[in-house]
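Pasting in a structure now, in structure tokens, and then I'll have a few things to ask.
Omission of a single protein chain aside, the complex is shown with its protein chains in their original locations.
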Amino acid sequence: MMRSRGNLTKAAVVTILAGVAFGAGEIRKEFRYSVGPKATVSVTNQYGPVSVRPIAGNQVIVTAVLNSDKVEVDQNQTGNRVNMFSRLLPGADGETGKVEYDLQVPSDANVMLHSNTGPLSAEGLTGEIAMEGTTAAVEVRNVDDAHVHIKTLDGPVTLTNVQKGHVEITSVSGDVNLNQVNGMLVEVNSNSGKIHYDGNFGDNGQYRLMSNTGDIEAFAPDTASIDVSARSIHGQVENDFRLEPEQTTPFLMRAESAFSGTLGKAASSVKLHSFSGKIHLKKRSTKSK
Amino acid sequence: MTEAGGRQDARISEAEAIERAKLGDSDAFRILYDLHKRRVYSLCLRMTANTAQAEDLTQEAFLQLFRKIGTFRGESAFSTWLHRMAVNVVLMQLRKKNLPVVSLEETLEGEEEAPRKEPGAPDPKLAGSIDRLHLQRALEELPPGYRTIFLLHDVEGYEHNEIAAMINCSIGNSKSQLHKARMKLRSLLKANKTEAAGRR
Partner (left out) sequence: MNCAEFQELLPEILDSGETSESKVHAHSCKECSELYAELREISQAALLLRGVEEPNLRVWNSIEITLRQEGLIRDAALAGPALVPGHSRNWRLAWLVPIAALLVVMTSGIAIFQRNSQPQSIANLTPISTADGGTAEDQEILRAIGERTPTLRATYAADLQNINSYIRDAQDSLKNDPGDEEAQRALMGAYEQRAMVYEMAFERPLP
């Protein structure tokens, strides 16, 4: 995390390499910054992909490929914070205004990525990850002990191997896929997007998967230790497990629209709720390949 | 008393956040809130067993803390300072709203209840079978006075002299109430286990 300004001795070092004609009309630029621990890197890019991966050392290296001269990259560094911003010039559209960003950052960096079209991707990080897209596909993988915040209107979201995490996803119509995602809090708030979870529901966490009309499908192993409640007001629910019955439930249960109970020591809390989506809690061994 | 998984890095950022919060930095307040919100909220929720009240009390606890953050000198760990303040806020608010906090009369009445037990039924063993959910359920069934003592001592880790000061009772009383709370929980856990077995 940031040291006080008085102690931060590393000056911002920016190297802009020569703009090289990359393809027809494309321009490639590279920026390098020296940063301290837990730097913050922010990229705002209306059109085009942004990917982030870790690099050893105390540098942030940004490679930007601009699709035309109708877009420019504004960048600055203030202390331990690096900002990149794609500025559209008059006449720019979704193609001519496109910039492709590739970021290499220290693994403990905090990253904030915004894009309308994306896709957005991040892997191998341990800091805060915030991603926001309109139609952008979002992917996060191999992240440990990190906070992951994702907001999307209808871009699909895929998280893979996110361990000991704090995950909050809000999606209106984008599908959300969580594969081996475990942590103290895993929360998905979806509207019509489908939610698919395949993991252990581990870490004594709170798992809350909610939708309006989107179906919710959750795979868990026989050894899961969960206190689960599932409810769909107008949709169907299915459950492959034999649950220990709960003594009290907060809502009136109709057999076909709700179930609740515990497995094992009920270490984690799992809530699967939908208004009209179908909910299915499946045993991993029965997952169709 | 930081959240589970707190690291050296988090403690460094907390110190920085405290100094910046004194200057009015909103991000710094948010960091401090995120670091401690679960601990404070869980305590409020367990003491009130009501989500809405717990959220109100959590909000009030943090507001009181943030209003006084300018006076924090770092003599003790920030989390300790915050937690004490949160507990005091919860207790004060519960008293103000005439919600039960600790009542010797209630706890004495609790003593006279016989444990629920079917005549002739085997006494279920608890060792190795206590999980969070069942303990949580049993805690909700405890009389409020027992619940407060158990929460403060066994869940939150306060010593009896601290509890006695907080709720204005003697150290001996705190110890004896804790023991009764544990005995009552044992009784509830066994009874609930018997009921669950009977439903199968």
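Per-chain numbering from 1; labels A and B assigned in written order.
Everything that follows uses one rule, which is that a residue touches a chain if its C-beta (ideal position, glycine included) is under 8 Å from a C-beta of that chain, and two chains touch if they have at least 3 such contacts.
Just so you know, these numbers come straight off a predicted model, no measurement behind them.
Enquirer: Touching the hidden chain in the complete assembly: which of B:92, B:155 or B:191 does that?
Expert: In the full complex, the listed residue that touches the missing chain is B:155.
Enquirer: Tell me, which residues in chain A touch the chain that this view leaves out?
Expert: The list for chain A reads 1-2, 5, 40, 42, 44, 46, 78-81, 85, 87-90, 92, 94, 97, 110-112, 114, 116, 128-130, 132, 134-135, 149, 151, 153-154, 170, 172-173, 185, 189, 191-192, 204, 206, 210, 212-213, 231, 233, 250-251, 267, 269, 271, 273, 275-276.
Enquirer: Need a quick check: the contact residues on chain B for the chain that isn't drawn.
Expert: Per the touch rule, chain B residues meeting the hidden chain are 3-4, 13, 16-17, 20, 23-31, 33, 37-39, 41-42, 45-46, 51-52, 54-56, 58-59, 62-63, 66-67, 125-128, 130-132, 135-136, 139, 150-151, 154-156, 175-176, 178-179, 182-183, 185-186, 189.
What we mean here is this: only the chains that are shown with their structure count from here on.
Enquirer: List the residues on chain B that touch chain A in their complex, please.
Expert: Residue list for chain B touching chain A: 4-5, 9, 12-13, 16-17, 19, 38, 131-134, 137, 192, 195-196, 199.
Enquirer: So in the complex, which bits of chain A are touching chain B?
Expert: 1-4, 37-38, 108, 145, 164, 184, 204, 225, 227, 244-245, 247-248, 262, 264-267
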